[in-house]
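Report on the following structure.
Omission of a single protein chain aside, the complex is shown with its protein chains in their original locations.
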Amino acid sequence: MKQVKAFVEGEEIIGFYLLKSVGIKQTNGAAPKDYLDLILADPSGEISAKFWDATHTDKETFFAPMLVKVKGLVHSYRDKLQFKISQIRPASPDDGHHITDYIRSAPVAPNDLVYAITTAAASIQDEDLRWIVNECIQKVGDKLHHYPAAKGMHHNFYAGLAYHVVRMLELAEFIVVQRPFLNRDLLIAGIILHDIAKTEELTAELGIVSEYSFTGKLIGHISLAVNWITEAALRRGMDLTSEKIVMLQHLILSHHNLGEWGSPVQPQLPEALALHLIDQLDAKMQAAEDALDTMADPGGWTPPLRALENKPLYRRKEL
Amino acid sequence: MKQVKAFVEGEEIIGFYLLKSVGIKQTNGAAPKDYLDLILADPSGEISAKFWDATHTDKETFFAPMLVKVKGLVHSYRDKLQFKISQIRPASPDDGHHITDYIRSAPVAPNDLVYAITTAAASIQDEDLRWIVNECIQKVGDKLHHYPAAKGMHHNFYAGLAYHVVRMLELAEFIVVQRPFLNRDLLIAGIILHDIAKTEELTAELGIVSEYSFTGKLIGHISLAVNWITEAALRRGMDLTSEKIVMLQHLILSHHNLGEWGSPVQPQLPEALALHLIDQLDAKMQAAEDALDTMADPGGWTPPLRALENKPLYRRKEL
Amino acid sequence: MKQVKAFVEGEEIIGFYLLKSVGIKQTNGAAPKDYLDLILADPSGEISAKFWDATHTDKETFFAPMLVKVKGLVHSYRDKLQFKISQIRPASPDDGHHITDYIRSAPVAPNDLVYAITTAAASIQDEDLRWIVNECIQKVGDKLHHYPAAKGMHHNFYAGLAYHVVRMLELAEFIVVQRPFLNRDLLIAGIILHDIAKTEELTAELGIVSEYSFTGKLIGHISLAVNWITEAALRRGMDLTSEKIVMLQHLILSHHNLGEWGSPVQPQLPEALALHLIDQLDAKMQAAEDALDTMADPGGWTPPLRALENKPLYRRKEL
Amino acid sequence: MKQVKAFVEGEEIIGFYLLKSVGIKQTNGAAPKDYLDLILADPSGEISAKFWDATHTDKETFFAPMLVKVKGLVHSYRDKLQFKISQIRPASPDDGHHITDYIRSAPVAPNDLVYAITTAAASIQDEDLRWIVNECIQKVGDKLHHYPAAKGMHHNFYAGLAYHVVRMLELAEFIVVQRPFLNRDLLIAGIILHDIAKTEELTAELGIVSEYSFTGKLIGHISLAVNWITEAALRRGMDLTSEKIVMLQHLILSHHNLGEWGSPVQPQLPEALALHLIDQLDAKMQAAEDALDTMADPGGWTPPLRALENKPLYRRKEL
Amino acid sequence: MKQVKAFVEGEEIIGFYLLKSVGIKQTNGAAPKDYLDLILADPSGEISAKFWDATHTDKETFFAPMLVKVKGLVHSYRDKLQFKISQIRPASPDDGHHITDYIRSAPVAPNDLVYAITTAAASIQDEDLRWIVNECIQKVGDKLHHYPAAKGMHHNFYAGLAYHVVRMLELAEFIVVQRPFLNRDLLIAGIILHDIAKTEELTAELGIVSEYSFTGKLIGHISLAVNWITEAALRRGMDLTSEKIVMLQHLILSHHNLGEWGSPVQPQLPEALALHLIDQLDAKMQAAEDALDTMADPGGWTPPLRALENKPLYRRKEL
Partner (left out) sequence: MKQVKAFVEGEEIIGFYLLKSVGIKQTNGAAPKDYLDLILADPSGEISAKFWDATHTDKETFFAPMLVKVKGLVHSYRDKLQFKISQIRPASPDDGHHITDYIRSAPVAPNDLVYAITTAAASIQDEDLRWIVNECIQKVGDKLHHYPAAKGMHHNFYAGLAYHVVRMLELAEFIVVQRPFLNRDLLIAGIILHDIAKTEELTAELGIVSEYSFTGKLIGHISLAVNWITEAALRRGMDLTSEKIVMLQHLILSHHNLGEWGSPVQPQLPEALALHLIDQLDAKMQAAEDALDTMADPGGWTPPLRALENKPLYRRKEL
């Protein structure tokens, strides 16, 4: 199958691709017609596609995410490649293709990521913290295997959340050796839980966020995670004002650092500061890596990146 | 007893006053001596006082807040009145004076304020919300009778918290009639709970805040109140993701309106918006009233007020 | 007549509606044609409409606001309903329809609103303030019956200005009882005059603002109202530096609270502070009520609202 | 008489100096004593001075600004020179010294400055604008000869206001030649009137501002000047909505450029933009010149300057 | 030839115009076609133009900037004039038209501007500064004759950079007389060099910037100019820490005044302050003049201008 990234103007394509988003639009003019405005994708990238002759049935058949077989022509529109579909149908089991092969995923297998997280959780020495972290991991259940970490800013792919946590854990293990005054238990617990309630804040399938949930909009993942900790602590019979619980909740509450970024309190424990800085480093480096990988050729530029204060990045040819 | 506000330069004073703060300072020079730097107060106002000949025993005797008997002279220092103490001793029970007569209080009796709050709580139609509100009121216990609402910004006096809530409830009753689309239950519940965790955030005695608590610094009254609601909801066997709980927690979380003012989410329910606006109106008008009352004479100006973005207020002579 | 809000996809409609805005646009392509891009409205809501076969005469016939009779089909375009017009003509007197029945208006009759305002003006005890307020009311003349309070932020409907003032007066009457240290005369006068020069700042017809006037852009309604007070005071023979005039002008000048919101001075009288806070409360609650009413179904969300710092609102199903 | 700038540590001084500010302070300790904390000045600079043995009569004798004869010793205190006064008395007419010789003044005679301003006013071609400008000049009367332009930011000396205006007029004459599309009448009128109401906003004597006036605080010099223009226009029988008046008021209202700097509207005429930019250039260059002149030696630095966003300036040795 | 500014709706035009930008776009619909989306210009203004029937050859023939001969019809589209091209071809030498007659240029001949700049450079008394300035002028070479000063903010026309510098030099000559404490050499050198590296930061042809260069994006014209000064100083054998070099580099580094505007240090020499203020004045007045000239008719408004904090300007009818 031809990779999306390798599409060339003028080429005819037949193949299976992920239908990542579907919109019904209408042509202009006295006799406007509905058409399907689609995004086709595979792990190498994505392309805008149009299906001009959409029937009423078509409009009720195609939803994202779904694996489809398409036939069509690559052409150029406003300096970008676009795909004009002549035929499209949903993939069937008989086709022998699995949608999971067509979505962007973390470069590490989800099972390995979850194993790394549960191993880190098991290594927490303090029994209370370990118990609470495990409760929260169990609450998330299978979502830890596949949820992305965000809608668009960073780690927006299959298992992006687990991958983000694992990379932060690696950094944390390095830093607690470099700076022994940090409490490892608290930092590890904070890293595992800091974004865990994104699984409640966001509605996602196959690593693709479709929207913020009702609860996500009104409460947000920071306060949701604090609620989960409260719930677990009460179930274990712990006092909510015990220093351990207060500190752990503080790490979650302060990990966005500033009020305007969503944190109601600012970091006042060194582990809270470390959590914030490790989170920043991993999220921004991943956003940079993904943008260079999918949006720029060597010697070229990405578009301005929202995750990097709207600055574009240059992709080195080679030094 | 002469009111503090009525002190005149040159006057000799003997009387009972509230010792509101105590500091040990030192004179300059080759033979520096310790002295007590005090604030004396009664409900009419406060005055800076010095006790120059403090003995070691004196330094261990006087703590704030405490009722003391003093003798001394009013004089003027850098355009302000100051009180030079020649004799000072703690009040004893035999003196027949009660410290509660000497502190600034809400202009309504605490019992009446708490009665108004519990009556409002009882009027909530929704049984779940009513139950949760009552749980939180009981958790606060006696502190609702005397806690101030803040350290210095507004309602910083005995029963200031309850007074703030009652005034907001009055405004809310007016506004839900003016705008019937608002849900009265939710708004009443939100008003009663919005600052209730200040009783855990602040350490206060006799309406005077001495400091922020450990929990107050690391979690803050907004997230603390959310924890209380979680705890109550779980005890009642409610689901944390039920719309009622999500909405009530949203009202608390968003009542400071902006991230930089401490709210991790912004108001997205009309009752949340109303709660924020009523809170602002009552807090700022009270800050204005108090400042004019205690810091300005007719035809004069208050100092710049932190609660009003550092603007001073003018006290009208009479229109 | 079918209400706009009740239109259903696929329905054919014949009826009278308000033509709220008219634009001449052009189809794309080698043979572009002009068409009319319209907004049809009634008090229940509004809908985008297209008249594809516009003749040269049509382009010179239709202007906003105007009552029209239309025939056409409701269809769906990009997830929103749209109206495709097959026939359109201006309403004629013989049709027996009055445009005023088709525009969004304050929920109280304009006469009643103006009566409430003039009654409040008459209740001002201070003769000078009363005289000045009445002068300004007379200067506005009939516009007070129908002007909106803004172009789009809040109270953007027929008699929206008067309605905003009346609601604020109600709040003020409540608050001057709650806080007797406020001067009622000054606050009432300030409320009546605070937005009165919007009648000069904005060009509006039937409650619909078409644009800012030349004077409105260069001077703004705040300084315009101050000019009116100056003019009235001079006509009455008053000194511009009299405390009354200075205070009244201060209320107007400071009612947006901050420089970046257009106030050259910040509130330094308690009545100025009260005016600002009452204005905020009424404007934001009205913006919320209107948005929920016209832009969201129960259980749904409004779009992000400019009047509420770009936050959307959720419309409760029922608690 | 020895210039203040030339005082040297250890020197005994007898002479006449300007008493620029007087404060009554108190020594610390068990037997605190009142003393006079003074600033002595002449046009070359100023020095902090103490009169330790102030009697009750002294405290009622000395007020700023006043010419005094002092005897005392220059010594060094915290790296700065200070003057310890042993004798002090008010200058009497018999001493033959004039206070005006001891204050900092514009480097051009006030009469010449006022002549330059009235000449510029007379050169305005448009009769209405000329009439209004002249009315305002006459309203100010003698204050135009001596008022400073600000309390501390720039041109805070005798005739500083007139000097600022004259310098701006010079720049304007140059720029209207460079850019003939600018309307000279409007720009000249705007420059003469832009700060003219500082004479009402500030209370000043001998070029020294003691405070903001009541009217200055509540209205501000920008809106005051607009009131003056309104008053003059009405007296001349002009319509306040005539383009001329609107434009002139716009220039005044917008000359601080941004809302946060006090302008309720932003420049929307090229002359308004020019007025703002010329004002900035002259005010900042003067602040720089004064700071270098009085606060830094060659090769040294001024303290951080409030007028220059708290940056210090370096005084070149010589290039 | 008809001036672009004089085009009237309905008119047929044949003539030579500057092709200022070329884009290939596509019509909507089931059979989308490519068309050329062009901007035609002459010194009087510019107009959007469409060439609907573009062949493959056409798409490879037309690039900006280029002189073309066109035939077509002026019509109105969305309240603006648009040009529908029926025939288009590149101008050939035989046509006898020179592209330079069709581009917007500074109102002074480039040779005269460069002469003024080199004369000013030659008048610098200090030999080192003069040598460095001349080195930088020679490095720029011919670009000084034609480069614009910016992409869109101000002086975006042929020889705009040189014109900006010459106008600033005129202002500087006036101001060094008004304020003799300024060092003329430093200020003249700073003005000539402040934007000189725009010739490396921007890629421009015929006064039209097509993009920022790689070096321009990563280093920026401020640091580039500092590099040039370093290079010249080293070539002359000067120490980089000599006061002269430090001061000259400081002028360049600080001329945007604030960090958020791109200056890593803030002005701390009076000449640096003067450079910044003169730059502001000239850039903003030119942006205003150009906008009024090309975007507004008498009695009309420009669109909001990015160079003026998004405020529109009003073009006076006549006073």
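Should a chain be cited, it is by its letter among A, B, C, D and E, assigned in written order, with residues numbered from 1 in that chain.
Operating definition for what follows: a contact is a pair of C-beta atoms (placed from the backbone, for glycine too) under 8 Å apart; a residue touches a chain by one contact, two chains touch by 3 or more.
This is a predicted model, so every value here is computed, not measured.
Undergrad: Of A:Met238, A:Leu277 or A:Met295, which one is in contact with the hidden chain?
TA: The single option touching the absent chain is A:Leu277.
Undergrad: Of the residues E:Ile124, E:Met247 or E:Leu313, which one touches the chain left out of the display?
TA: Final answer for the missing-chain contact: E:Met247.
Undergrad: From the list E:Val133, E:Ala149 or E:Ile222, pick the residue that touches the absent chain.
TA: Reading the full complex, the residue touching the unseen chain is E:Ile222.
Undergrad: Among the options D:Gln3, D:Thr27, D:Ser92 or D:Ser210, which residue touches the chain absent from this view?
TA: D:Thr27
Undergrad: Looking at A:Ile137, A:Met238 or A:Ala288, which residue reaches the missing chain?
TA: Once the missing chain is taken into account, the touching residue is A:Ala288.
Undergrad: Where the complex has a chain not shown, which of E:Asp58, E:Glu231 or E:Asp293 is the residue touching it?
TA: Of the listed residues, the one touching the omitted chain is E:Glu231.
Undergrad: Can you list where chain A touches the absent chain?
TA: Output for chain A: 126, 167, 170-171, 174-175, 178-179, 181, 183, 185-186, 243-244, 247, 258, 266-270, 273-274, 277-278, 280-281, 284-285, 288-289, 292-293, 308-309, 311-314, 316-317, 319.
Undergrad: Identify the residues of chain B touching the omitted chain, counting contacts across the whole complex.
TA: Residues 23-26, 28-30, 32, 214, 217-218 of chain B touch the chain absent from view.
Undergrad: To test your reading of the contact rule: which positions on chain E touch the chain that is missing from view?
TA: 200, 214-215, 217-220, 222-223, 226-227, 230-231, 234, 240-241, 243, 246-247, 249-250, 253, 258-265, 268-269
By definition in this document, only the chains that are shown with their structure count from here on.
Undergrad: How would the chain D/chain E interface be labelled, same or different, where same requires over half of its residue numbers to be shared?
TA: Comparing the two copies, chain D and chain E contact each other through largely the same residue numbers, since over half are shared.
Undergrad: Quick one: chain A and chain C, Cα centre-to-centre, how many Å?
TA: Taking the mean C-alpha position of each chain, the two centres sit 43 Å apart.
Undergrad: Return the residues of chain D touching two or more other chains; collapse runs of consecutive numbers into ranges.
TA: 214, 217-218, 243, 247, 258, 268-269, in rising order.
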